[in-house]
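Below is one structure; the comments refer to it alone.
Every protein chain except one is present and positioned as in the full complex.
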């Protein structure tokens, strides 16, 4: 068998990657059912898909599903640090996917890989952070005519794409997978919640019990991490810019403070805001000696690393994924994972069972776009409610959980307004 | 001073009612600020308002706010059991509000009171369960022409009103206060959560620790109660009909079961679904000896009480708010508060500090309808986002909580799509 | 039937008291089993018991058990505010117990009642706070010769009795029921935890979510209340004098502070230390406007009420069990239940199911003392381990909980030291 085009770290890792992909597959029963149907029905026959996603074992199972559906697939990374090299190798060797991604690639290579993955002339794109859409709109506009549509996985990407749509510059339809209840209520909250903690544990082996942990941002990701840090015995303090979310955090029993007011007593600061320079120069100056800082938001712009470097007299790596910065006052600050998504940089990203739902939505939305190509506009669409509910239903089934159903009388009651007190 | 029209239990309770209303007012700083502004600006001058709400100390502070704004106000109860008689007396004696409500009134009197409250020929209505809207549309249609609009407080009412709007029979505009984030995220979750537990404690003095508590419905109210029962050490089992909510409950660590499968081991069952006959004949038959059942949903239809009575050979009151039903098998079932909202029947409803936000929304929405009377259609509207955020902001201020604000650079970043990875 | 001697509030309350005692009995299956055995065996025949306990429905079921065992019983209150008058009436009318206790009795009457209860010339005493022992040793020493022994229910009493034993002045044997695992691990933690919250809810109807609640003392009671306040969404701060307990509180995720440092941001302060003047003048001065303070420790000495009165220009009752003190600065402080045990003053004390275990220990320890009268010294004894385990076993049985048992091989393994890694 001739190998597909690829640019990866080490093809010899393919078998070990395959083992790990199969391990994940155990926890992805919904995607498995869809893959089995796709194998029969081949709904993606003739499609070419460029996927710019975190190259993890779970993503590999999504790629297998697309290939099973009949598509030709090329994958590149959506973050320079998140690639699992053995997964990339297995995709090329065992699953018939072109892969362009190497863990730790520099910024130049990162974008080069996106361009390579676009060379298949995609009819569909999949993004986690909108980078493929960005490259297509900025420099590969000739591809636009051949594209049916694309999907977007994450909040940050959806914000960018909505801004593009609002400015009238978005050129093809996007389904915001992140909008699915079975995606953002689960992946962002339970997935990011646990995997962020996991990444910090592997990087530092710190005890969470008794520590003051500051969570910047109380969106779905932030509240997931806040809940888990509390569950591990930390004293959690939340920072927010939105008054309603701030109030929710207060009512959930958290202290809510301005970041600059709380940094002097923070043992650990985690940013998950979707914004930039959240932990900026002013806040970094206020940190106490020994503070650990990291990011679990999409881009590595949330911590103002240039300011951290400017304020420091020395920097050294003290453990894998842990850099010690010493300020001229002698104060030490520990930055994890270069400020990139800590759950991917230092752990394995979201557990398979939560990605199962996100990626089931992805696969079904790709199929939906193919089936509805003629009617879609160059807008950002939400996931159709039917798909969302179907994913939840399949997931419950796979867990053996039975739920109640409405009686006819109850259906009628909910739709009526005539019965009184 | 000549007393206003009224039909209440005992006017002599007025002073004690006033003390309790002032006690609540301590915890309603947002409504206080609005009342102070209303006193200056008189934005409701010339308006007549019929309010069909739970007649509690917190509601009294809302009524004071409307009166301060210049309105003429008549109040009746939105539930026969929820009236606090001393509050009704104080409204009449001390706060210039007509009141028609007596705790424990029968169904006939209940509707008669609504009609009396409508005799002021309202320009605005306020509902908690849509009963005023119902009476107006069914039998007092002559009032419709004079009505600018109305507000609706609760989920159940909104469901009914949306059904009416969908059928094209709603005749005047309604603002669904329940839709405000600062209402349903707080009142339903934290308010119902705590006050339902409080009502059960007062009725039974049971220990929650170690008990199996079944929560029917995982909407905002249900998850509030589930969270609190867990916080008190119960083993909580959730029942649902919606697969996405069911999955959330599973991920939140609860067992999720069909109600009929879990009743044999339930020590306590609480319904909060907005539906009817949720704990119906089949489920009642399955209950274990000594089980306690109650409802915290809006209507007392959630437990099929006629079935309970049909299945029983005897019934007696064993404590205030606790009725013992004995089945022919000898099994005993304890029904609390006649199946009506247990937090109002047996405790004091939501704490003032949470009603502060709901009622601040109410007051500001009434003002909004007066100011926008000419443009509103006969539809169900959500609370304007500006009002919602303003309420959150005022609440945080009153708690002394400072939050972060976006820098210009950050505002720009969130609105841009040009910056890459 | 001629009524027994008594001094109670109102004999007419007896039937309502009986209903409530029977309601409690539903949740006291362990004590019920013991009562049934006592009825057969009459192990307390010929004994006279003076019980100085909180006169609640649960205590009434303990008294019934003693009477069933053949004893003559006289009861008085162990706290002037904790008596449930209808229970006292039922004890006299329906259960053959002399009762001397009136809710709200003054200090003089309180001690007079103890003396009256001692007039039966007890062979056994039961205390909750060591007041009977105190009166006997100070002024009724002629009774000592006839006394087999006594039991003591609470930590505070045990501390006093151990101090007496250490000083060589204790004159008869005491079993410290509080030492039983099935007492202090359950009653103090789960009982006090829930009932303290319940008392505060009934007194104030305040929302716990989002509030800063300060718990003074992280003993079994304190950690019970801390756990429950956290479970209701409060931000909980703990104060301690013991470094090991303070560290545990930190590791459990609580903020730990000196009381004077945290009072300026406390919405609610609860004392449960067993010490005096814990919330003293210095700390009261630091409280913020609107702060609520209460005690759930045994004696009402934990809050320095004289200092509070000295610092205030006015005092008035604003709700049952709530007194508002206004300082000359205009600051308002709300004291609940006169600083007495808030769970008894404003709620119903511990739920029956937890008292079931404490009182099963009481009944079995009384029987144990009778059976072992000849060998007991004038010391403070712990509850025999056999009794303790038997209570746990019966309780699990009553809940239908099955647990594992050791195999022979496992028993052997635990007792051996020869098997290696």
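Lettered A, B and C in written order, each chain numbered from 1.
Heads up, the rule we're going with is that a residue touches a chain if its C-beta (ideal position, glycine included) is under 8 Å from a C-beta of that chain, and two chains touch if they have at least 3 such contacts.
Predicted model only: the values in this text are computed from it and were never measured.
Touching the missing chain, out of C:123, C:182, C:212 or C:312, is residue C:182. Across C:80, C:150, C:173 or C:199, the single residue that touches the chain missing here is C:80.
The chain not shown here is touched by just one of A:43, A:173, A:191 or A:253, and that residue is A:191.
Checked against the full complex, the one of A:54, A:202 or A:340 touching the unshown chain is A:202.
Across C:248, C:267, C:324 or C:348, the residue that sits in touch with the chain not pictured is C:248. In the full complex, chain A touches the omitted chain through residues 19-20, 22-24, 26-27, 190-191, 193-194, 198, 201-202, 205-210, 227-228, 230-233, 290, 318-319, 322, 347-348, 350-354, 399-400. Contact between chain C and the absent chain runs through residues 78-80, 107, 110-111, 129-131, 134, 159-161, 163-164, 167, 181-182, 185-186, 189-190, 239-241, 243-244, 246-248, 250-251, 256-259, 261, 274-278, 299, 301, 388-389, 392-393, 395-396, 399, 401-407, 409-410, 413-417, 419-421. Although one chain is hidden here, its contacts on chain B can still be listed: residues 209-210, 230, 233-236, 247, 250-255.
In this section, only the chains that are shown with their structure count from here on.
With centres set at the average Cα position, the gap from chain A to chain C is 53 Å. For the pair chain A and chain B, the distance between C-alpha centroids works out to 38 Å.
Those residues of chain C in touch with two or more other chains are numbered 209-210, 230, 233.
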